[in-house]
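Shown here is a partial selection of chains from the complex, left in place.
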Amino acid sequence: MPFTTTRRVEFGDTDMAGIMHFSNFFRFMEVAETDFLHSLGMSVSWWTDGVKWGFPRVSVSCDFTRPARFEDVLTIAVVVERLGTKSVTYRFDFGNQHGDPVATGRITTVLCRTTAAHQFESTEIPAEFRAKLEEQVA
Amino acid sequence: MPFTTTRRVEFGDTDMAGIMHFSNFFRFMEVAETDFLHSLGMSVSWWTDGVKWGFPRVSVSCDFTRPARFEDVLTIAVVVERLGTKSVTYRFDFGNQHGDPVATGRITTVLCRTTAAHQFESTEIPAEFRAKLEEQVA
């Protein structure tokens, strides 16, 4: 069973077409990624010994099946689709409270050290994190 | 030469990594799409004879080459990559003020009538619009 979380579509997430603005699906994916990483004792951004770590995105996509509307409660299933040396590719399957599929998205991120001046240097995923993520590969 | 527009990265477009939040690239694509359609005398949403028309998205993606930062002025080149009976696929090439490539995105939209209750019905692109878009196919 994949990790699953939920998030409600808020009024401010909608646009004048009466549906969730498509860009907000990526915000929802990031929330689901944070929930997923929390469930493993990890996060998307943290400090260790004065070094800031993060997961900038290198490639993202989303296919939309059905609109999401105000007050819909979306279920988001998260799996690791591919685990590289430095990168993780997640797949996010969105459904609504009626059990209908809504969208499927993907985010590929690369682990990076960040300097104080916001420069990024990609780095290998530490063995401890890798072990946790490997268990979640679909 | 493709249609080109520009947009500055605002403070509110950034995130705590010090770069433009990745979801905002899709907002920038939509702005560029609006500018592009305006240049053809069209828009992304309009009313005719009591019917509301629009272009809901069915598939979107973005590949990121280089971060965009606060006060960067991004150049966005827009081309029609594919023109279907009911759908349009745009490609957006982002560069920064230094001439560096930043990102490449794609949006596939389907022309729809929208009812007052925000239901969508896909429909063929009228000949007049098709003629204008065909001239922009890359």
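The letters A and B name the chains in turn, as written, and every chain counts its residues from 1.
FYI, a residue touches a chain if its C-beta (ideal position, glycine included) is under 8 Å from a C-beta of that chain, and two chains touch if they have at least 3 such contacts.
Model, not experiment: these values are computed from the prediction.
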Whole-complex count of the repeated chain (2 shown) stands at 4
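We take it that only the chains that are shown with their structure count from here on.
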Calculate how many whole Å lie between the centre of subunit A and the centre of subunit B, each centre taken as the average of the chain's C-alpha atoms. 23
Residue ranges of subunit B touching subunit A (in the complex, touch as defined): 16-19, 22-24, 26-27, 30, 45, 54, 56-64, 67, 69, 114, 118, 120
